[in-house]
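Mind having a look at this structure? Questions to follow.
What you see is the complex with one protein chain gone and the rest in place.
Which chain is which? They are A and B, in the order written, and residues in each are numbered from 1.
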Amino acid sequence: MIEVGLTHFLIVSSALFSFGIYGIITRKNAVMVLMGIELILNAANINFVAFSRYLNLGLSGQVAALFVIILAAAEAAIALAIVLNIYKTFDHVNVDEIEKLKE
Amino acid sequence: MQEITFLQLSITVLFLPLLSFLIVILYGKKFPKLYLLETGSIILGFALSVLLMIFKISQQLNNTLSFNMTWIDFGNVPMLGHLKIELGIMLDNVTVLMLFVVYLISMLVHIFSLEYMRGDRLYNRYFAYLGLFTFSMLGIVLTDNLLMMYIFWELVGLSSYLLIGFWYEKKSASDAGKKAFIVNRVGDIGFFLGILIIFSAYNTFSFAKVFEQIGMGVLPFDSGAWLTAAGILIFMGAVGKSAQFPLHVWLPDAMEGPTPVSALIHAATMVAAGVYLVTRVFVMLTADAMLIIAVVGAFTSFVAATIALTQNDIKKVLAYSTVSQLGYMIMSLGVGAYAFAFFHLVTHAFFKACLFLGSGSVIHAMHHEQDIRNMGGLRKKLPITYLTFLISTLAISGVPLTSGFLSKDGILAGTLAFGSLTGHWLIPAFGFIVALMTAFYMFRLVIVTFHGVPKNKEKFDHAHESPFVMVMPLVVLSALSLFIWYTPLPHAPDAGWFISDWVKTPQTVVPENLRFDFMKSSAPGEINGEVVHSASYTEALHHAHYPAMALSLIVAGLGILLAFLMYQWKKIDPDLVAGKVKPLYDFSLNKWYIDEFYDAAVIKFTLKFSGFLAWFDNTIIDGIVNVSAVITRLASKIVDLFDIYIVDGFVNFSAFISGFIGLSFRRMQTGKVQTYLVFVVFSILILLIIINPF
Partner (left out) sequence: MNIYDIIFYLFAAITLVSGFFVVSTKNIVHAGFYLLFTLFGVAGLYVLLGADFIAIVQLLVYVGGILILLLFGVMLTNKITSVDLRSGTSYIIPAVIGVGILWGALTAVLFKTSWRSKAPSGMDPTTSEIGRLLITDYVLVFELLGILLLVALIGAASIARRDKE
């Protein structure tokens, strides 16, 4: 086995990204969809930090990862508020049954 | 006084009645007292017209004032040149005198109507119509061109229709209104054609410009016959309005209107309009046209006088006497006695208005009894009415000291002069016979109505003299029937101011070869430059004056004597005479069967013809229409099938295609976020394959 390097981290992050996509597509519950999104964001963060270490970028990658985490926090708060509203309106949070976008 | 002031004054005088008409007709229902405004405006207008007359005669005696403005400018029209339609006012002595007469009679009729029409349901509307009528008549008097003349001419027709048919609940009244309107239309067609000839020839409507061009020898279509035709066609309008034979039938029927209306329409205004029109176009009448006019006038006066002999309705007698006198005026114009025609128009307006209003007073007193056989002895009950009626009767009969004597005498002298110059002796013969008959039937009317013993005791007992507002106009009008207003000498009409100073016969503009021989400038005794009809004519007129006077005195005396013999002293039994000449009597009583003739010839024929047209419509036209309908339906059936199977097929097919495509794409539009994400993923994959980074 070769020594652990940039590629290893990128493979992990791409797998995590794929799981996230899979979760978003297949889950019906809105909270589960949110979890899929968190996975994708984490995959992206791994990339940032990995590039920060293995490429000649200084600490900017880490700062970007930090910003992503903050954004994720904001996004989670807003998304949960929306989910709560959906629950109040439809009495469930199954996104596949919410077809308002069709109209 | 400035010319512009004349214009302002005449415009004011013209539009006052229209203004009050509009106000009264619009607000008459709300304010029942509005008729006072109408009457007031007429009185004001009268005062202004008197002012206008005085200024015109004192300051501009021999001038003709005219004012015009462009109404529509068409610019250059192909074939016609520069086409411009003008509006204008012309003021000459005839105009201002006519204005005065119209306003005076209109005012007196207004005052008379205040009492006569009291209590009528449409009191206000009646006065509004009178205002409209006065306005239209003033328009005719003031205009300086044929087009405006025609417009106001038709307005007079309309307002006379409204007034004659005023009591429209009565079928006879509404029928009379329609008859007046339709019969007038017949004459107006001629008038209109005449205007068209003039306009197409001279490209203007203005009297002055047309006459100027005729005077320079320009003839319509370069032919004297067309000028004659134009004159006769314009005269046709006068035949209709002035009730000349054969279109006189509307006037007696028009007596169905309120009596003051009869006085207004049939004495001074509407019927005078025809005469006025002929005086306006007098200078362009050719010899042939004048002869025809004279013959029509003479024949009309004769026919009407014979009919008037036997009528028993007080208003019918007066109506036929009006027709007869109008015939006189027309005849007078035809023979060239222009000034006397206009003179007679004025004098006749006064005494005929007086007679009509007097008959109105009688009818009022007798509670709407119009048959003179039921009257009699009214002299004692209605002394003032009787006196004024008598003066007017003397005037119309041509008894000395009255205005009628002067004007009638002048006309008769004119016809005599005409006869001596041209040899048409039949025209003066008609004139004198009519004078005889006029004296007879007018005195018959007076005697049967006012003298003798009352035939209807009950109505006689209830009769009483009319109140002041009705009597006053009678007094004024009968006073105007005396000679003193026109000339200082009771036997010489030309000694006074009216004939010799105010109204002068204009110089004809017709080319020499179209004039009567005695009017040619080469005729002996012609004095060049003198503004008279013709020197030789004046000469003949002068010679004819005393014979005519003597003759007319004799015939008038004869007629009056005959009337007294038959009706007052009963020396001759009228019924016996009537029995002796039974066919003639019936002929007269039935008005020459002219109405019956029209009924049989015109109306029946029209009905038959319209029946035929209806049949033609129903069978032939409808047949064609139906066949074409069937064909159309057949064709449309085919088109329908084509539509359904071919066109609709295409349409449905394309609809199906788009529907199909839409259906397949609709599946993608699920509204679910996740579905869209699936698409995103696959899209990325496709993108990767396309850019192929490997």
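Going forward, a contact is a pair of C-beta atoms (placed from the backbone, for glycine too) under 8 Å apart; a residue touches a chain by one contact, two chains touch by 3 or more.
Just so it is clear, the structure is predicted and the values come from calculations on it, not from any experiment.
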{"item": "Contact set of chain B toward the excluded chain (per top definition)", "value": "674-675, 678, 681-682, 684-685, 688, 693-694"}
{"item": "Positions on chain A contacted by the hidden chain, ascending", "value": "1, 3-12, 14-23, 25-32, 34-36, 38-39, 42, 45-46, 49-50, 52-56, 59-60, 62-63, 65-67, 69-78, 80-85, 87, 92-94, 96"}
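In the analysis below, only the chains that are shown with their structure count from here on.
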{"item": "Whole-Å gap separating chain A and chain B, where each centre is the average of the chain's CA atoms", "value": "104"}
{"item": "Residue ranges of chain A in contact with chain B within the complex", "value": "21, 24-26, 33, 95-96, 98-103"}
{"item": "Touch list for chain B against partner chain A, complex", "value": "669-674, 677-678, 681"}
